[in-house]
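Just one protein chain is left out here, and the rest sit where they should.
Moving on, here comes chain A:
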Amino acid sequence: MPDNVLEAVGLHRAYGSVRAVDDVSFTLPEGGSLGIVGESGSGKTTTARIIVGLEQADAGDVLVRGQARGARRRGRAARLARAREVQMVFQDPLLSLDPRASVEQVLRETLSLHFPDADHDRRVRELLDQVGLGTRAADARPRQLSGGQRQRVAIARALAVEPAVLVLDEAVAALDVSVQAQILNLLADIREETRIGYLFITHDLGVVRCVTDDVIVMRRGRVVEAGPTAEVLAAPRHPYTRLLLESVPRPGWDPEAIAAARRAL
């Protein structure tokens, strides 16, 4: 199917006897947004790392626009082409940015790697503008920025490559709730403008509800439920999904009953 920008087919990854990722398949349509939900250890981050190429799958394929992504290849052109397929935004922007590089240096370095002939001054301004950072932030180092600003820089860096798919691994989990909302709105705006595909890795069902069209629920490395986000959240079919939904704190919430249900599952 050529209209799928990203497709994962039967991904497997085991660490010793632990099956971190066990027969995971999903598709992401062009310009779509797919959420992968699950608790810690459900294999969602390993899946993300396989997609971007930081881990190798034991079996299965990752296809971008119908082409297999294959193993990490040598050679500059192949490396850059791979980078332009999928980019990633990490959980903690303070750790995923080089502490010594200023915002402008970070963006310029990426731009000169991928677009050596482009007008970098203009592009840096565009990118900063796109993620809602003023040009004043350009000279700052990661430590001098707030958490939300740092994550904006990380998003700008990923967008600088102009990838087909952006993988966001718990990208808002380390942020304050109000800042989370800002970043999620920003991501929604960017998707509208650029038709980039999102793969959201998160444990937060609120995030999934906000920014994804489809969702898959992972548990112990396996996909237990998949479907359009609205349907899955409104009428979960798998007991684990129901449990995840009930685990969200709200009035009348009974943590003990949930713990019991979790043990029973």
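List of remarks:
Here is the rule we go by: a residue touches a chain if its C-beta (ideal position, glycine included) is under 8 Å from a C-beta of that chain, and two chains touch if they have at least 3 such contacts; residues count from 1.
We take it that contacts and distances are computed from a predicted model.
The listed choices are "ABC transporter permease", "OpcA protein", "RNA polymerase sigma-70 factor (ECF subfamily)" or "Transketolase"; the UniProt protein name belonging to the chain that is not shown reads "ABC transporter permease". Among A:Val52, A:Val103 or A:Ala137, only A:Val52 touches the chain that is left out of the view. When the omitted chain is restored, the residue from A:Leu11, A:Met88 or A:Leu175 that touches it is A:Met88. Note that of A:Ser42, A:Ser96 or A:Thr212, the residue touching the chain absent from this view is A:Ser96.
Considering the complete assembly, chain A touches the hidden chain via residues 52-54, 76, 79-80, 82-84, 86-88, 90-92, 94-101, 109-110, 113-114, 154, 157-158, 161.
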